[in-house]
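Only one protein chain is missing; all other protein chains are in place.
Think of it as A and B in the order they're written, each chain with its own count starting at 1.
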Amino acid sequence: MDILLILILLLPLAGGVINACFGSRMPQPVPVFIACGAVIGSFLACLGSLTLAAGDGYRLVLFTWLKSGNFQADIGLLYDPLAAIMTLMVTGVASLIHLYAAGYMEDEPDQVRFFALLNLFVFAMLTIVLADNLLLLFLGWEGVGFCSYGLIGFWYRKTENADAGRKAFIVTRIGDLFFAVALLWLFALFGTISIEGINAQVSGLEVTTVTMISLLLLFGACGKSAQVPLMSWLADAMAGPTPVSALIHAATMVTAGVYLLCRMFPLVSLSSTAMAAIALVGIVTALYAATCALAQNEIKRVLAYSTMSQVGYMFLAVGLGSVSAAMFHLLTHAFFKALLFMTAGCLINLAGHENDIRRMGGMRQRSPLVFWLFLAGLLCLAGAPLTSGFFSKDLILATAFAHGDPFHLGLYGLGVMVAGLTSFYCFRLAYLVFAGDFRGDELPHEPSALMLWPLYPLAILGLTAGLLNLPHLFSGGSWLSGWLGRTQDVLHLSISIEYLLIGTAIAVFVLGWLLAALRYRKYSERQPSLVGEFLLNGWRVDDLFDLLLVRPFKKIGRFCSQGVEAGLIEGVLNGAARGCTDLGMRLRGLADGKVSAYLQGLVWGFVLIVGWFLLRALV
Amino acid sequence: MIVPMEHLLILATLLFALGLGCVLVRRNLIMILIGVEIMINSAGLVLVGASAFWQQVDGQIMVLILMAITAAEVAIGLALVVYLHQQKKSIDVGIFDEMRG
Partner (left out) sequence: MTAIMATDFPLLSLLLFTPLAGALMCLVIGAANGTNARWVALITAGIVFVLSLVLCLLQTPAAGWLLYEDYSWIENFGIRYTLGLDGLSSVLILLTAFLQVLAVLVSWRQNHAPAIFFALLLILETAAIGVLLALDLILFYLFWELMLIPMFFLIGVWGYKRRFYAAVKFFLFTLIGSLCLLLAVISLYLLHGEQTGVYTFALEALKQTELSGTQELIFFLCFMAAFVVKVPLFPFHSWLPDAHAEGPAAGSVDLAGLLLKTGVYGMIRFAFPLFPVAAQKTMPILAVLALVGLFYAAWVAFQQIDIKRIVAYSSISHMGFVILGLAAWNQTAWEGSVLLMVNHAVTTAGLFAVVAMIEQRTGTRALDQLGGMWKSHPNMSAFFLLFCMASLGLPGLANFAGEILILIGVFTVKPLWAIIAVVGILFSAVYTLRLVQGTLWGSSCEPHDKQDLVPREWLVLIPLAVLVVLLGCYPQPVLELLREPVSSLLMSGGLP
């Protein structure tokens, strides 16, 4: 069994390393086979070792990574129900996306680099999921950052792509700093960085300390999950190839923050302040991103903002204290968002590599199949009744409602509003892309079969994943909560309230649809309004960051290199050097090369010495 | 000793002063060399006088060595002067200031 567990991690790593080192020397399809094989193998290993995870989970230490003084970090795996369900999702979705990518990247000459990075990404993501201590988790945490950097900037010939990759790396790294400080602090407090060890000891801590550490972890999570205020990288990250967006920026990496908070839930949940902060960050991001999504023109950017918004829901769930609601939404979202991105990739191909929805339209005629698949994803995202997104979103909102106090009711209200916005922008997208006639002038580029068939399982999963945690109302057993050992997350509301909540959700969904239909069923060229412009640019957050952080940073840099380095330090040194030279220049006058002058000096010196001795003798 | 020692010393001092003056004042290389010779000879004179005064031969030996060295020195010195003259067509010391700082 141990070997299966190790294989989950080892296969993607081996695939990535082999492709990175030898991929370019192999004949063409071999690296792709290796990459896909590695991930599928990992998925199978995960399936095979699932029984290990039940109950309290299973711990496996491979070797000691770092040991110094009383600090010790192992390469160790913690395979508990939470990790298992996440591993299953990551490897499963990653397998499908790898297959899709094999089709998508068929004509790409630099395939090897792509698949090596993709495999390494899966490895790093699985490290986050399976790590049994925070340092190893941090390894994966930064590892996904690097792979994401490499993949966003995959088409590096265009500087914007590479810059988007850099932005993602640096902005997420700002979050990582907070995580690192939390790690240091936790070690200083407990003398261990093992996740189980920390969670077992937290109860004795002071609340302020817990709050501080939890907030640090929250900021760390914000970076990776693109939450306010570290969210601005995700929309730009769409510069990467579509499979990358599907895998990294929808299904897996952006949910790492949620996973981290769930992992450290025993610690985080001790501080009500921190919980409120998490919920607030979640709802603010959800609202922010939903408004931004209203005005986007690129299909992938709409999806990117919707991802941000949905991850905001997950944060909200964690902040409400319901790990199973967060994980439930995480899983369903992974399925339908991966589906949406991959179908978006097909749509872009069909529109002749056109990203802009203003130049799409009439795509239904071009490929009815893709239309239905995309619609399935959109319905899940919009929370159409009985789709998975409906159930998971409803659970979060109901949990908020169940708390009952004004703060949480406010959260519920905002959550409902976001749901309405989501429905609106989903159908806006649908109408703009599919309705009417094609507005572009490119010829379609048919997606290959390899790109299409990974979409079916995802579509089925997206539509039916609600079964995972079906509430009592629909005669479900809340299986996920049970598997995670969090039966306390199961809600016990009265039937009437449940119907009320569901009714509200459906009403909001329909309202969003109707409004979108009114406005976008007929396409018309519109000048973007001022508000639209503002939303299109993501509330101009980038400009704000530029003003507050980037420019001062550059200014200080200039000050250091020109003012201090070249001015002060070099100035002092050159001043000293010039002083020495000047002194020498003055003294050189004495040595004029004239023999008679030297002799005179000799004589006068002699006279002086003799005179001195005479004076001494006389006085 | 017929000539008193004092006279001898005064003569030697005068000669030395004349030589030194010549070295310091003249700009002609040959004249400077002559000045140096005069100074050496004044020293030789003192050595001979001292030798006679104390009835010891050491002084005379020193003078013999001195004469040999002077001869060698003049030979080299004049050779250099000739060489320098070839270089710059002049033996004015003022011209030879390549060692200027």
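Here is the rule we use: contacts are C-beta pairs under 8 Å (C-beta built on N, C-alpha and C of every residue); 3 or more make two chains touch, one makes a residue touch a chain.
The shown structure was predicted, so the numbers you read here are calculated from the model rather than taken from an experiment.
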Displayed chains contacted by the hidden chain, counting the whole assembly: A
Touch with the omitted chain, as defined above, among A:Val129, A:Ala180 or A:Leu455: A:Ala180
Residue of A:Gly153, A:Pro229 or A:Gly282 in touch with the missing chain, whole complex considered: A:Gly153
Option touching the unshown chain, where A:Glu106, A:Asp163, A:Asp356 or A:Asp546 are the choices: A:Asp163
Subunit A residues that touch the omitted chain in the full complex: 20, 24, 63-71, 113, 135, 138-139, 141-143, 146, 149, 153, 156-157, 159, 161-163, 166, 169-170, 173-174, 177, 180-181, 184-185, 187-188, 553-554, 556-558, 560-562, 564-565, 569-570, 573
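Basically, only the chains that are shown with their structure count from here on.
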Centroid distance [mean C-alpha coordinates] between subunit B and subunit A, Å: 95
Subunit A partner contacts - residues on subunit B that touch it in the complex: 20, 23-25, 27, 32, 93-94, 96-101
Partner subunit B, residues of subunit A touching it in the complex: 587-596, 599-600, 603
